[in-house]
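Reviewing the structure listed below.
A single protein chain has been removed from this complex, and every other one stays in its place.
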Amino acid sequence: MRQIDMDQTGESGSAGGAAASAGAKKIGEVILDVKNISLRFGGVKALTDISFDVREHEVRAIIGPNGAGKSSMLNCINGVYQPQEGSISFRGQTFRHMNSRQVAEMGIARTFQNLALFKGMSVIDNLMSGRNLRVKSGLLAQAFRHPFAGLKWLGSAQQEEEQHRAFVENIIDFLEIQAYRKTPVGTLPYGLQKRVDLGRALAMQPQVLLLDEPMAGMNLEEKQDMSRFILDVNDEFGTTIVLIEHDMGVVMDISDRVVVLDYGKKIGDGTPEEVRGNEEVIRAYLGTSH
Amino acid sequence: MFYRENGQFKTSYRADQQIFPIDQDRWLVLALLAVVCLVVPALASDYLLRAILVPFLILALAAIGVNVLVGYCGQISMGSGAFMAMGAYMAYNSLVRVDGMPLIVALLIGGLCATVFGVLFGLPSLRVKGLYLAVATLAAQFFADWMFLRVKWFTNDSPSGSVSVSNLQLMGWSIDTPVEKYLFCLGFVVVFAWLAKNLVRSAIGREWMAIRDMDVAAAVIGIRPMYAKLTAFAVSSFIIGVAGGLWAFVHLGAWEPAAFGVERSFQLLFMIIIGGLGSIVGAFFGAAFIVLLPIFLNQSLPVLGALVGVSISTTGVAHAEAMVFGALIVWFLIVEPHGLGRLWALGKQKMRTWPFPH
Amino acid sequence: MAFFLESLFGGLMAGMLYSLVALGFVLIFKASGVFNFAQGAMVLFAALAMARFSTWVPQWIGIESLILANAIAFVLAAALMWVVAWLIERLVLRHLVNQEGVTLLMATLGITYFLDGLGQTLFGSNIYAINVGMPKDPVFLMESTFPGGVLINLEDVYAACIAALLVGALSLFFQKTSTGRALRAVADDHQAAQSIGIALNRIWVIVWFVAGVTALVAGIIWGSKLGVQFSLTTLALRALPVVILGGLTSVPGAIIGGLIIGVGEKLSEVYLGPFVGGGIEIWFAYVLALVFLLFRPQGLFGEKIIDRV
Partner (left out) sequence: MDTTFPRQLKRQAARYPNRPAMREKAYGIWQTTSWGEMLRLVRSLACGLHEAGLRRGEHLVVIGANRPRLYATMLAAQSLGAIAVPLYQDAVAGECVFPINNAEVRLCVVEDQEQVDKMLEIRGQCPQLERIWYDDARGLRNYEQAGLQSLDALVVAGEAFDRAHPGFFDEQVEQGQPDDVAAMFFTSGTTGNPKGVVHLHRGLLDRAGAGARFDKLGPGDEVLAYLPPAWIGQNIFSYAQWLVSGYVVNCPESSATVSIDMKEVGPTYYFAPPRVFEGLLTSVMIRMEDAGALKRWLFHSAMGLARRVGPDLMDGKPVGAWDRLKYRLGDWLVYGPLRNNLGLSRVRVAYTAGEAIGPDLFSFYRSIGVNLKQLYGSTETAVFVCLQPDHEARADTVGVPCEGVQIKLSETGEILVRSPGLLKEYHKNPQATAEVLDAEGWYHTSDAGFIDAAGHLKIIDRVKDVGRLSGGAHDGAMFAPKYVENKLKFFSHIKEAVAFGDGRDRVCVMVNIDFEAVGNWAERRNLPYTGYTDLAAKPEVYELIAQCVEQVNADLSRDERLAGSQISRFLVLHKELDADDGELTRTNKVRRGFIGEKYQALVEALYAGKREQFIQTQVKFEDGRTGSVSATLQIRDAKTFAPVKEAA
């Protein structure tokens, strides 16, 4: 994999912070702070008064039995749902409501539990659509892109397309999906589609990556591969990872700190060892009469 | 079968991203262009040019416009007729009211006005989807029908509402013989098809397709749904507007609002359903199909009728034509929702992996 | 003032007819999730059938009495609509189970063209009258309060009553009977309904037949007023905004939407038309629905559309 400068499109703000220092992973300041979030759908209380923070370059897991509100929490962070109370602050800026477009621009990307890939496009187009956020060439430049590639103004679209293509190829090499570059996404097996979904999120050069059950429905070998990819992303690009998962084994291995949700309430927060010992968590998972 | 791809490797992204990366495809297209530009004008009869080729080219151009909106961006629009009408009338007005106005600029102005009209009636697409949007665009269609009939300014106060255009000049070269009309339209179609192809394979094209495939996911990865939808409406109506101008100026010569009624919108929609949603070449297939089918039916039905002993009048043929269209739409939607365009792509893929099945 | 009342009343009558056609849309959408663009074509097809049968029946079996001939013609036309419904289910819907709404919409476009062609080939394409004994002469009401009274067209009153009757019967059918419940189940989710044993295709034939009958009734009423001609389909297109206004999934929505559009059109024609050059009724309904749509995308009574990620 070629170590290309992640900032090549001159984006302001440190995108991806690729130069995390060598040696033990340095976990930085609080980058994302969720304060007393409550979310209701009509009468149904999905989340009640949830607060936790996420530090930079950390692998933060959110676990809990099915229906505990994990996905709803993720959807609040990235603006798909608007919580009734509470606020979310990112790098110091506090927001009551997030809109998903603004969230994407700030550098928070996400994958989807049930694969929201664009079936009508090939793998490489799906990844390139992740780059659309950073495309600067206008409509006209894109229309006249073909033969005028050389010119400064009209040709800028083609040059920019090539830069984005080079960046995306870096991700293809990283995720080892070179052989499927031009195949339609819909025809790939489930495990590979999950990788393309991860690739599309990476194409947005995120500072924080929200992973919604990346290993749901995978066999053991695919789970190992995906965990390796997640750790590599965190290690190579320094991206902060927020991981939603209900497979305890995976979470305990690869996460630095864990939040435990149950019936929309936070019942545990801390390192995997602390959480494993916590009665409430055990009761929530092993299930006793409520 | 004809493909020999060994040795065609790419050493730069520019080479890899060109419109026709495989040599055999490039030769095929160049040969086609040569035939269309040189051989056809020389050999084709006036009837063939005037009655088939010119309408085919202009409808193909309009179909490309509709395909950009419906096929690539997934926004169902039944107002294409209105956009064509706007293109035609505004081109006419700019030609008539401003003397010395070059023909091409007039047509482009018509296109721009259609763009404004299109974006205006594209606004509902921000709030509603699918069926509701279809009805909203019908509003555009009926509003335009009424406007061009009632508001006298558009038709330069002509009593009957019909207007006409004569001796089109293009830098001193008058366009009136079928061959000149054909070449004039061909120029437009080739340029616009290539512009559209560039757009749909660039970033904006991916945004449109993302909105079409799953707009919720598109918003989350940073695509602005409003920007994508409105650009789709804008580009689509610009192309349709110019096509409308060409249809009125070159094909009809004299026309009234009914020429761009709701049947035109349905006809354009049929073209891209049969031709192929989401493919530029599909627009050409659709246009060819819609232009050639009636002619084919006119020839074959009376003969068939005679065989069976039933004499089929011209109105009978018209009805049969409607029935055949209806049946074909349903058949295509069942067998191959992506129409002839997809069949063409599948055929090409089969040729590339020949003799293997996959 | 009398003139206002008159146009208001005329609007209500026209509105009732629109809601009748809109009802056909709602029925099919509620039961099969298909936005049936061919409803207009079905109205024309049914009206043509009725008109021709009412002239052919006396020739075939030689009876004179108008009522009997019309009754037989009505039954024949209804039978024909059953055949049409069966064909549509068999050839189209069966193959397009679970496609998205847009594909089904375009399929109904195909059906529209097919029915237009078929109708005119079977029954000829010039204009026919339908005479079902509707009183034609106008009646004046309430002369006492207003000079010259309010002009009411009896025919419209009758038509409105028939329409109201039909609407009542249908909403009862939907709420109370078991097939009605099955219809509503199918509308929510084809596969779920299939999985609990509802014979999907039988249900769809019933639904399209019922919609066919509503189309027939609407065709007869309009046919007797304006004569059966191709313009009926564009009239049916004007029923589309009614469905948008009232919400695609609610029968009451179709009725009230129809009335609003009917009155709105008549009043705008009378009061707004002159300033703007007249003839605005062809687009007024649409713009009204459009404006309404921007505020409430799901219409008056439709459910809120929630997209889950």
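The chains carry the letters A, B and C, assigned in the order they are written, with residues numbered from 1 in each.
In this text, a residue touches a chain if its C-beta (ideal position, glycine included) is under 8 Å from a C-beta of that chain, and two chains touch if they have at least 3 such contacts.
What you are looking at is a predicted structure, and each value in this text was computed from that prediction instead of being measured.
Taking every chain of the complex into account, the absent chain touches A, B. Looking at A:Asp49, A:Asp173, A:Asp253 or A:Glu274, the residue that reaches the missing chain in the full complex is A:Asp173.
For the chain left out of this panel, the touching residue among A:Asp53, A:Glu236 or A:Glu280 is A:Glu236. Interface residues of chain B with the unshown chain, by the touch rule above, are 1, 3-13, 15-16, 353-358. Touching residues on chain A toward the chain that is not drawn are 1-3, 22-24, 124, 165-166, 169-170, 172-174, 176, 178-179, 181, 232, 235-236.
Please note the rule applied: only the chains that are shown with their structure count from here on.
When each chain is reduced to the average of its Cα atoms, A sits farthest from chain B. Ranked by how close its C-alpha mean sits to the mean of all protein C-alpha atoms, the top chain is B.
Rounded to whole angstrom, the centroid-to-centroid distance between chain A and chain C, based on C-alpha atoms, equals 50 Å.
The mean-CA centres of chain B and chain C are about 33 angstrom from one another, to the nearest whole unit. Centroid to centroid, with C-alpha atoms defining each point, chain A and chain B lie 40 Å apart. Touching two or more other chains at once are residues 80, 112, 116 of chain A. Multi-chain contact residues, meaning those touching two or more other chains, occur in chain B at positions 216-217, 220.
Taken in their complex, chain A has these residues touching chain B: 78-80, 100-101, 103-105, 109-110, 112, 116-121, 125, 128-133, 135, 137, 139, 142-146, 149, 157-158, 161-162, 164-166, 200-201, 204.
The part of chain B that touches chain A in the complex is made up of residues 12-14, 16-19, 194-195, 198-199, 202-204, 206-207, 209-210, 212-214, 216-224, 231, 235, 278.
Contacts from chain C toward chain B in the complex involve residues 35, 91-92, 95-96, 99-103, 105-107, 109-118, 120-121, 125, 234, 237, 240-241, 243-244, 248, 276-280, 282-283, 286-287, 289-290, 293-294, 297, 307, 309.
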